[in-house]
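Removed from the display is one protein chain of the complex; every other protein chain stays in position.
The chains carry the letters A, B and C, assigned in the order they are written, with residues numbered from 1 in each.
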Amino acid sequence: MDGYHFSTEVLVRFAETDAQGIAHHASFVVWLEVARVAYLAEHAGGYLAIQAEGIEALTTAVDVRYHRAAYFDERLRIWTRCVDIRGARFRYEYAVVRDLTAGAAELVAEGSTAHATVDSATRRPKRVPASFAEAVARAESPA
Amino acid sequence: MDGYHFSTEVLVRFAETDAQGIAHHASFVVWLEVARVAYLAEHAGGYLAIQAEGIEALTTAVDVRYHRAAYFDERLRIWTRCVDIRGARFRYEYAVVRDLTAGAAELVAEGSTAHATVDSATRRPKRVPASFAEAVARAESPA
Amino acid sequence: MDGYHFSTEVLVRFAETDAQGIAHHASFVVWLEVARVAYLAEHAGGYLAIQAEGIEALTTAVDVRYHRAAYFDERLRIWTRCVDIRGARFRYEYAVVRDLTAGAAELVAEGSTAHATVDSATRRPKRVPASFAEAVARAESPA
Partner (left out) sequence: MDGYHFSTEVLVRFAETDAQGIAHHASFVVWLEVARVAYLAEHAGGYLAIQAEGIEALTTAVDVRYHRAAYFDERLRIWTRCVDIRGARFRYEYAVVRDLTAGAAELVAEGSTAHATVDSATRRPKRVPASFAEAVARAESPA
């Protein structure tokens, strides 16, 4: 996926479907979080490493655009990138795709989330840890 | 409902349905919790009153038997009673029904949950607060 | 709430909270759907009336901006309006607030969702039913 260097997979659970016979739209919001956690585990020591710095990352915005339905027991790939780290804020962008044969992929949904870092105790804004910013810089500009 | 003195209602959400076109079975587990919270609000000052005593109630067991399917946008009544308070443990029993005309009701599911009270800080067992036991005794033996 | 004529309430469920001690951000996406269903029930004969016309409404986009945290057992009001009905598409806008004393309200989150109407059988685009458009026109321009 152009512009993305990291992806993770989810398998659509039956509990995530709805009476329209497709994955419920709120399930995607959970999957984007699963993808962020996987990104952090791969690149930045995991979410626990952020918490170990006395920081919590809150979600301040989410948007998803749904292009195609997803179905039970289907494997989806979530391309994920972290962008725009500034002060106590950062964003993620996502492309949810189904992998087709021969390397082709079909776009199922796109989304973005915005986050604010706060002090775990006071819940007041606290800058994104330098270690996280550096890990993201490396992750998004691979050699 | 024989033997029950309290009930609350839920309206089946679309997000709670699944691709079989019915309410997903895990949704019922959430509804039982909604019913417990409503019971506490009615009879015992709410869950926050329990937390104010430095206590958390953990769920140690849940069982549900599903008799009929439930559907999107359907209103269900959850009959709820608290039983067997002993030391740091108590149980709830439930009957989920759909109200029919003329006071009749159709049994949709039955269930029970078991709970343990622990100290909020240490997570070690701590007796059920006397105020809770008294409130339940009043609720379950109305004049 | 300026510009809104309809609202519904949700009570934050314990299952909807997360380990940050607040309502999980995906819960809001479910609540917006609850609000849409309540809006339809109030103004347009309910979602079942739309399905009775052989139509399903798919969600094609969702965005939420979170301004304040919401907490377990807290009652939130969701102001809801339907806008921009055109052909086989329509949108909803939302303001999630906590009601304070003396009529004041605190903005917890804002959001919007976009929808497409399709033929239930073929899943091909099918115009929004006239009855729905008329019901919305009445709902959004009360005398």
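Criterion: contacts are C-beta pairs under 8 Å (C-beta built on N, C-alpha and C of every residue); 3 or more make two chains touch, one makes a residue touch a chain.
Just so it is clear, the structure is predicted and the values come from calculations on it, not from any experiment.
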Per the touch definition above, residue among B:M1, B:V64 or B:A105 touching the missing chain: B:V64
Positions on chain C where the hidden chain makes contact: 14-15, 17-19, 21-22, 24, 26, 72
Interface residues of chain A (partner: the chain not displayed): 13-15, 30, 33-34, 37, 41, 46-48, 72-73
Residues from chain B at the interface with the omitted partner, ascending: 20, 25-26, 29-30, 33, 56, 58-66, 69
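FYI, only the chains that are shown with their structure count from here on.
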Copy pair chain A, chain B: interface residue numbering same or different (half cut): same
Chain centre separation in whole Å, for chain C relative to chain A (CA means): 25
Inter-centroid spacing, chain C versus chain B (mean Cα positions, whole Å): 28
Shared interface positions of chain A, touching two or more other chains: 26
